[in-house]
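Missing here is one protein chain; the remaining ones are kept as they sit in the complex.
Labels run A, B and C following the written order; every chain starts at residue 1.
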Amino acid sequence: MLKYMSAGESHGKGILAVLEGVPKGLFICENFINNELKRRQAGVGRGERMNIEDDKVEIFSGVYEGFSTGAPIALIVKNKDYRQKQDKEYCAPRAGHADLAGCLKYNQKDFYTISERASARETVSRVLAGSVAKLFLKELDINVMSRIVSVFDESDDIKIEKLIKKTQQDGDTLGGIIMIKAQNMIAGVGSHVHYDRKLDYHISSHLISVQGIKSVEFGIGKEYAGLLGSKAHDSIGINNGKIVRSTNQCGGIEGGISNGEDIVISVSQKPIPTTKIPQNSINLKIGEVCVTEYVRSDACAVHSCAVVCESALSIVLMQEILRTLGGDTMNEVRERAFAKRRVKDEFFGK
Amino acid sequence: MLKYMSAGESHGKGILAVLEGVPKGLFICENFINNELKRRQAGVGRGERMNIEDDKVEIFSGVYEGFSTGAPIALIVKNKDYRQKQDKEYCAPRAGHADLAGCLKYNQKDFYTISERASARETVSRVLAGSVAKLFLKELDINVMSRIVSVFDESDDIKIEKLIKKTQQDGDTLGGIIMIKAQNMIAGVGSHVHYDRKLDYHISSHLISVQGIKSVEFGIGKEYAGLLGSKAHDSIGINNGKIVRSTNQCGGIEGGISNGEDIVISVSQKPIPTTKIPQNSINLKIGEVCVTEYVRSDACAVHSCAVVCESALSIVLMQEILRTLGGDTMNEVRERAFAKRRVKDEFFGK
Amino acid sequence: MLKYMSAGESHGKGILAVLEGVPKGLFICENFINNELKRRQAGVGRGERMNIEDDKVEIFSGVYEGFSTGAPIALIVKNKDYRQKQDKEYCAPRAGHADLAGCLKYNQKDFYTISERASARETVSRVLAGSVAKLFLKELDINVMSRIVSVFDESDDIKIEKLIKKTQQDGDTLGGIIMIKAQNMIAGVGSHVHYDRKLDYHISSHLISVQGIKSVEFGIGKEYAGLLGSKAHDSIGINNGKIVRSTNQCGGIEGGISNGEDIVISVSQKPIPTTKIPQNSINLKIGEVCVTEYVRSDACAVHSCAVVCESALSIVLMQEILRTLGGDTMNEVRERAFAKRRVKDEFFGK
Partner (left out) sequence: MLKYMSAGESHGKGILAVLEGVPKGLFICENFINNELKRRQAGVGRGERMNIEDDKVEIFSGVYEGFSTGAPIALIVKNKDYRQKQDKEYCAPRAGHADLAGCLKYNQKDFYTISERASARETVSRVLAGSVAKLFLKELDINVMSRIVSVFDESDDIKIEKLIKKTQQDGDTLGGIIMIKAQNMIAGVGSHVHYDRKLDYHISSHLISVQGIKSVEFGIGKEYAGLLGSKAHDSIGINNGKIVRSTNQCGGIEGGISNGEDIVISVSQKPIPTTKIPQNSINLKIGEVCVTEYVRSDACAVHSCAVVCESALSIVLMQEILRTLGGDTMNEVRERAFAKRRVKDEFFGK
């Protein structure tokens, strides 16, 4: 069973991920991790911070000569923009951020430490853990990818780029819709037997916990509500002796179990709450209305968020595959995955 | 910390819920639980099974003279429609159910035992646990409720009733959209500090794990993707010395923390996959195409599902409130909840 | 991963165990479970309660036609000596029981509900879960057993029987030392990589949590402290091409991992705190000294405790074996266990 823990602050020393439960013998490709970190940093609409940072992983533990040893893998990215102390008071909370809710939780009036941890910079940790998970999934021929469905009212890539640039100039921000997919998934992962064993139970929580995500849909998701039962489901057929599905409206999960089709999920990201355009707020110290001061931020982080969502999905799939397969070593995992796939492939005999 | 476990099959001896971590001194009102069970059974579009069953709770443990003792609370509902043995072979899996995915998981060709556990009858267990959670929340003046937003293309209650009846006659099924709300929520529950401490992390997983749910949205959810940042968020103001929000588009959660506004969530339920209208399938034993045989089922379970979703939300809120407040006894919980509420109420002094 | 939950009170409706994570296809032999329950009830020195009760399992869920279905297994034993209400006030706490500590926890002055749950009758639940675990282990040719090492100052079986009977007549009670063993354990279960993955981490906690157990030793345990390093350890040799150990002083676990030798553990049980001989106490209602009133109890429960300890060990071994092997079905578990054993057996080639 995979456990994953995250630590670090936006302008602290750095961001850290610890993964416990990675089988021995997984190739931990440093270049791949760094490339994923780069993908997270890229995209139109990112703010100045991304010009400062050049995220590179330090493999701290759990890896020897390029391969996982079975021990906890700790991965660190150092922050270049490290600050020993806050530059000013942070007393005008931004709606949509953890600022105010955090101050109510901790009974404090300066939200600096709250925003430091709530910051989307924490998603570096997801990408660190997610990269390891992706490398694991690749060994089992499972490929996780994503696609920007829309930003604001736009779904054409070129028009999206233009829209983001214009909005950035206007001092405003944008969100969007992202589709995430896992291809060639093993059937039989997850379980219907208990609510917290369902594959979608784990996927939804990990995705919703990504900064800015406000909805999660499996397959056609919300559209289901407008369909008749006789039209909604992916009818089961047979082709050349193999089980086939007419469609994949359910997104690869039935009864909390992967059915062998691609896992398909859509999420929506809200527009970034930090805008150059000032917004109404209150000064928590003096209890008077004010407007928000601009804190350096992105205008749109949808492309970055897509990479983070791939990571979140990958972590869950690795975790749930390991729950089904067990395995101290990658050799054992590969063998058992092969046997598991064979159940479906040879369901009606070879 | 609350732990909740569920057991039982659709036509087994009954359905069971065990709750560990309920503080001592909570009034466990048997009538209230039975009323919640009745609400779950009611609604237009339910099938014949609901005429057979008359769900009543048996309080098996953890309660003495009406009050929780601190010990695990086991609650049981016996099935009237108990079958020692299956009535026939179950070899034509229904798309949208766990039938096929379960058979691939277990390498079996008759899905009887799978559908017995995957069945929505398991939601009795959620309502059992959810009733206790609701009683807990009521002690803290938190009220959980729900509303049917739409069924198919209809949102008017009377027209919905007619639509369901007609669809039932047609041998088809319907899903819909449900809104769930927790009023008077305590601010500061959940946390931004770790992905698995976020309130929405837990809410989304518990809701998605409810049979038939395919999407979860917080506040305006998916709509966020089409808004500008300067327009999307619930601006923070002050009124009579108290913190106020202009709107509640975020659904009461910011940065994974409850902000003191109502928790508002929408979910969509897919139409029930079991239809009288036969659907294409295959016979798993012989590997040939066939059509599904009708198994007794509901035409629409949206009203029932709404009660189950209330339960799922209540369980999570109780769990996360207890994580923040601790408390061996309800007296301790009430005192600490009162103190926690005071933080917000007296943020700028009395 | 196996999860196990327990519920029920000493004079409540009954005792319950829920097991989640049992692979599909395990034969759940009702006779075997009942025989284990009988073993728990037997032994010299048991009190009158055991004449009243005749513990028999009701298999409530998770089993179909004798085999586990993969769904949660709920097992129930009904109490014959069920009481709707307490017979008297329970205000003179017995030292060595949860009575006083529980009253301090809950701020209550009558400890009835506390002693009802703290009672060793709860161990019925361990035996229920433990029986299933034993059946699982048997499928992998692992055999769990126990032996009474000593009672008071006696280690001869016949003398122990006499001693207990005499002590019972004297109105006093006895404890003892129990050795528990798992034969033919698979090597490589548990892990050195994280403190909470160690096999002895889980074994010690489950055993200490058995009512009355005050010490746990692995292998020669405490004796180790008096040995030189050059003499203490089980030297590694080779015989007929197989790895062999000279001794098994460590009790089958090195670095938190099973090494393939028998798992050997010793525990000590304190004498039962409830004695016919009155003991000093205080009346919690009035705050004055008094003596304890006798509550029906055993004079010695060492033989019963041995069965419970076997169960506790079996639960942990099943849990940790499943963590290593995974497995949706017993077929998968058996195959993977076979492959895992082969690693040791063929370490230097066939």
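Everything below uses one rule, namely that a contact is a pair of C-beta atoms (placed from the backbone, for glycine too) under 8 Å apart; a residue touches a chain by one contact, two chains touch by 3 or more.
Given the structure is predicted, the values throughout are model-derived calculations rather than measurements.
Participant: Considering the entire complex, write down the shown chains that touch the omitted one.
Facilitator: When the entire complex is considered, the left-out chain reaches A, B, C.
Participant: In the complete complex, the non-displayed chain touches which residues of chain B?
Facilitator: Within chain B, the residues that touch the unshown chain are 1, 20, 70-72, 188, 191, 193-194, 197, 322-328, 332, 335-336, 339.
Participant: Please output the residues of chain A touching the missing chain, sorted low to high.
Facilitator: 3, 5-9, 12-14, 16, 18, 20, 24-25, 58, 60-62, 64-65, 69-74, 85, 105-108, 112-114, 116-117, 328-329, 331
Participant: Please identify, in ascending order, the residues of chain C that touch the omitted chain?
Facilitator: Output for chain C: 5-6, 93-102, 104-107, 114, 117-118, 126, 150-153, 167, 171-177, 187-189, 191-196, 198, 200-209, 214-222, 224-230, 232-238, 241, 243, 245-246, 250-251, 253-260, 268-275, 277, 279-282, 284, 287-289, 343-344, 347-348.
Assume only the chains that are shown with their structure count from here on.
Participant: Assign the assembly's chain-to-chain touch graph to one of these shapes: line, ring, star, complete, other.
Facilitator: Chain contacts: complete, every pair touches.
Participant: Angle of the rotation mapping chain A onto its copy chain C, from a C-alpha fit, rounded to a multiple of 5 degrees, please.
Facilitator: About 180 degrees, rounded to the nearest 5.
Participant: When chain B meets its copy chain C, do both sides use mostly the same residue numbers (more than half shared) or mostly different ones?
Facilitator: Shared-number fraction above one half, so same.
Participant: Rounded to a whole Å, what is the gap between the Cα centroids of chain A and chain B?
Facilitator: 25
Participant: Quick check: how many Å separate the C-alpha centres of chain A and chain C?
Facilitator: So the centroids are 42 Å from each other.
Participant: Where in chain C do residues touch two or more of the other chains?
Facilitator: Those would be 20, 70-72, 328.
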